[in-house]
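To start, I am sharing the structure in question, which I have written as structure tokens.
With one protein chain removed, the remaining protein chains of the complex are shown where they sit.
What follows is chain A.
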Amino acid sequence: MHRRGGVGLAAFDRQEQSNRSFAQLSSALSQSQVEHLHSQLNQFRTALARFASTHRESIKSDPSFRLAFQQMCSSIGVDPLAGPRKGGWWAEMLGMGDWQYELGVQIVDVCVSTRERNGGLIEMTELVRLVSKLRGVSGGTITEDDVMRSIKTLEPLGAGYQVVNVGGRKMVRSVVKELDEDQSAVLAVAQQEGGRIVEDILVQRKGWTRERARAALENMVYRDGLCWLDDQDEVYGRAYWVPSAMQWDV
């Protein structure tokens, strides 16, 4: 009978020796792999650094370039917006994290300063307009997409910033408040009407009963502060205005 390790006490020694050499070989192999990865990573890093340094300005100023860049990043599984802590060198190198935070701060600024007149709900286009105004011409153009991304970076703060869809329009909500179905409907109609809304419009367009329309509107006035009352309306005497659906110049 032939056994690979042979027989007798010497077999133990032999087996141990071969185990050792296997282990050596494997560690040598994995080390070379690690080295290889390291060099690849280094290469990637250099390439990225070059890319970032040559295109940094375009990334910051050109919205379509930025979008393409962000798509590229997501396809290779890198998040350029990850904060300095999460993203490490990546965010640092691009300065993208800072850029996004800066935008986030401006978004909060606009949301908070308009909150008293819109009850914490602002239309996306209006938000983009006001943030752009705040940034001035030198800040470069920003898009809804950028705002959406920035709002995502605000999430860990737990401030309740959220993009909600109201009647096919995006609105940014800066207060933790659930909109019920009727309120969403009222907001949607108010947007079509430039902010003004009366019971009759809801009755005609939505087929609501007058009581339902009144309850929804009164709730928005009394409970949520999302509506302002106008008791000098020429036609109905009593009209409701949704400040977040009105376009403010200042």
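To be clear about the criterion, contacts are C-beta pairs under 8 Å (C-beta built on N, C-alpha and C of every residue); 3 or more make two chains touch, one makes a residue touch a chain; residues count from 1.
By definition in this document, contacts and distances are computed from a predicted model.
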When one chain of this assembly is omitted, its UniProt record names it as which of these: "SURP motif domain-containing protein", "Vacuolar protein-sorting-associated protein 25", "Anaphase-promoting complex subunit 11" or "GTP-binding protein"? "Vacuolar protein-sorting-associated protein 25"
Touching the hidden chain in the complete assembly: which of A:S21, A:T54, A:Q71 or A:Q232 does that? A:Q232
Tell me which of A:K133, A:K152, A:R169 or A:R196 is the one touching the absent chain. A:R196
If the hidden chain were put back, which residues of chain A would touch it? 116-117, 194-196, 221-222, 225, 228-234, 239, 241, 243, 246-250
